[in-house]
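Read the structure below first, then the notes.
Partial view: only certain chains, each at its native spot in the assembly.
In this document, chain identifiers A, B and C correspond to the written order of the chains, with residue numbering beginning at 1 in each.
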Amino acid sequence: MKFGIMINEGPYTHQASDTAYHFTKAALEKGHEIFRVFFYHDGVNNSTRLTTPPQDDRHIVNRWSALAEKYKLDMVVCVAAAQRRGIADADEAKRNGKDADNLAPTFRISGLGQLIEAGIQSDRLVVFGD
Amino acid sequence: MLLHIVNKSPFINNSLESCLRAAKKNSGVLFIEDGVYGALDNTAITPQVKKAMKDKKFFVLASDLKARGVSDGVIKGIEVVDYGGFVDLTTQYDVVESWL
Amino acid sequence: MSDDEMMQEGGTIKKFCYVNRKAPYGTVYALESLEVVLIGAAFEQDVSLIFMDDGIYQLKKNQDTSDSDMKNFSPTYRALEMYDVEKLYVEKESMEARGLTEDDLVVPVEVKTSKEISELMDEQDVVLSF
């Protein structure tokens, strides 16, 4: 089956991103397809490369990136939600006159249409949030 | 048929209550995250869940029970699933609704 | 995909349902959910909005954020009709618990009992909850 995954909370604060990760991994290991992982609301905070968790804790951002690389996942960060929360790639940073960017590799910033498309194209859309 | 996912503690938040109000007969209810406290026996919430079990199927995520130290307390008749089982449930039901 | 889905202009039409359960302003979910609905409207899907629990407060008349320095987005609900988003349902039980009637709301809605809401949810292809 084809899954769309939506993540609405940031890393560490709520378990949503953890649960979504384990679900996505299990679905892939069962041979299902992940059409897209879409990060919305505070979920966009899962995509910053500036995160440095304690050594004895999981690295939520890198864990997503590794999964994306292994399975060629399309991980999309909502641009409107990202702007409100200070997540930017190089293009966004330039466009908004910022002197730095923080988007981690393997993520891309795009519009909400990508979420609707995931809802249309996937057999199941599963939402993780608070 | 819907699979309802409840991730909030029923002691704190009304999402289980709302879910049960809107869940049809024969639909599935899966407890995850802090929602797993709703799957426990001998609590103030247990009677509501047992009543709903009469015409709905209940599931609970194993790793979230284990993390919280409550694996032993699950109401008899609620099925404990791992992440693979969670994935299977979302394919067996037609649509997934998360009660955030 | 369910049998209810039809094809139109070469694309799939799915039944999208947005379940709004959170109050406005205390959190951003109501506002960002509305942004999804507006973008989604362009995809010409079969859209329903359900308001239950505190989500009903999103539709309360007389919202005025002039002393709060926040964005008052309640007029947008009145604009939904222009986007062909016309199916707005409110759960009777949630409305009664809050002492509200249809006269208190900024848009015309159809009031449904929990039981009717559950039938409606069961007909959907995609359920997005906020």
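To be clear about the criterion, a residue touches a chain if its C-beta (ideal position, glycine included) is under 8 Å from a C-beta of that chain, and two chains touch if they have at least 3 such contacts.
Just so you know, these numbers come straight off a predicted model, no measurement behind them.
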{"item": "Copy-number formula (whole complex, one representative of each chain type shown)", "value": "A x2, B x2, C x2"}
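Going forward, only the chains that are shown with their structure count from here on.
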{"item": "For subunit A paired with subunit C, centre-to-centre distance based on mean C-alpha positions, whole Å", "value": "25"}
{"item": "Overlap residues in subunit B, where contacts from two or more other chains coincide", "value": "95-96, 98, 100"}
{"item": "For subunit C, residues that touch 2 or more chains besides their own", "value": "126-127, 129"}
{"item": "Residues of subunit B defined as touching subunit C within the complex", "value": "1-2, 14-15, 18, 21-24, 27, 94-100"}
{"item": "Touching residues (chain side subunit B, partner subunit A) in the complex", "value": "5, 7, 32-34, 63, 82-84, 86-88, 90-91, 95-96, 98, 100"}
{"item": "Contact footprint of subunit C on subunit A as seen in their complex", "value": "6, 40-41, 80-81, 84, 111-113, 115-117, 119-120, 123, 125, 127"}
